[in-house]
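Only a single protein chain was left out; the remaining protein chains are all shown in position.
Let's turn to subunit A:
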Amino acid sequence: MTRRFDLRRMGIALSAPVLAILVAVIVTSTILVVAGDPVGEVWGTILSVPRPRVIVAIINAAIVYYISAVAVAIGFRMNLFNIGVDGQYRIAAFAAAVVAGEGWLPGPLNILLGLVVAMLAGGLWAGIAGLLKVYRGVSEVISTIMLNAIATVLVAFLLRKAAPQTGSNIVSTQPIPEGSRVGGLPLIPGVSREVYGLVFLAVLIGVLYWFVLGKTRFGFDLRATGRSESAAVASGVKVKRMVLLSMILSGVVAGLVGMPLLFGQDYAYGTTFQPGLGFAGIAIALLGRNHPVGIVFAAFLWAFLDQQSNALQITAGVSDRLVLIIQGVIVLSVVIAYEVIRRLNVRIEQRRVAQALAEQAATVKEGAPA
């Protein structure tokens, strides 16, 4: 009986993202038709089988998106909306690039140092928002948005100081020494591009996320607080401490978002370092329902759409920005669909339980509440 329950629930849960994607296809197609653009060619391009080179690009993008989405999801599980992942990963990547670029430690130790610095920087930056919330009641939404803006200016300012004077237009930190770079994995044959070596970092983060939230006491307290703060307080959870801790934890993971890029591709933090990963993480966490495996699929879908749309301008004569519409509609519909499904689930389960009990006991005692 329980198993049937779970299968049914899973079916319902899967129907939401599928529905959301369908809605996105319809809305996007409508926009294309209205604008007089070739609908068939657009979808033909996006849904074509990606070439090996693109597959590697999709995997690499998904790795980074995954870490970002997990960082956001940690907050979500606690009812905290950490919009600041974007600022946190940029501050962290910059700090790690500066420290690792100095090459104080040899080889792999230098990589480890870089990762630790990134985690510290991300955690500290997110901790500011946590402290503001706990001691001053400032909404983390507001403070992290502000901190994102501050992070942008701060990094730009510090980058000028840290960058070696080369006379070139590109401002960038000292490159990381050869010995401290993470080599790629030639997973896809026939292309020179390789999958980021730090893919293992993303997998590790995913496993830890699942383990800490699902299996530990800390995770139990965190989820309890997210589900009902008042019940968590009554059960002995120190909610202020939990808010601060989970905000910092979210920032620590956010700090790692830029690491596959830094150690596997760019080897320095400069003005061209990829922006916007934090905001993508919010959408992907929503789409993946904060589930460690769900986020994997969501990250791949996001990366797939991103990469496949690059060719739109050439093949269909449509701006590749179209993909933003598709992604936006997916997120909007998925948020609505999940809420509808959640309510549906609550009602269905109530009815099922009542039914099962009615079958168990032919006679139901009737009594008024005392």
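The rule is simple: a residue touches a chain if its C-beta (ideal position, glycine included) is under 8 Å from a C-beta of that chain, and two chains touch if they have at least 3 such contacts; residues count from 1.
Just so we're on the same page, contacts and distances are computed from a predicted model.
Trainee: Which choice in "Germination protein GerKB", "Electron transfer flavoprotein small subunit", "ABC transporter ATP-binding protein" or "Gas vesicle synthesis protein GvpL/GvpF" gives the name that UniProt lists for the one chain left out?
Mentor: Result for the unshown chain: "ABC transporter ATP-binding protein".
Trainee: Of A:A224, A:L286, A:L301 or A:V329, which residue touches the hidden chain?
Mentor: Looking across A:A224, A:L286, A:L301 or A:V329, the contact with the absent chain belongs to A:A224.
Trainee: Based on the whole complex, identify which of A:T30, A:S235, A:T271 or A:N310 touches the chain you can't see.
Mentor: For the chain that is not drawn, the touching residue is A:S235.
Trainee: Provide the residue numbers of subunit A that touch the chain removed from this figure.
Mentor: Within subunit A, the residues that touch the unshown chain are 1-2, 5-6, 215-221, 223-224, 227-228, 230-231, 233-238, 346, 349-350, 352-354, 356-357, 360-361, 364-370.
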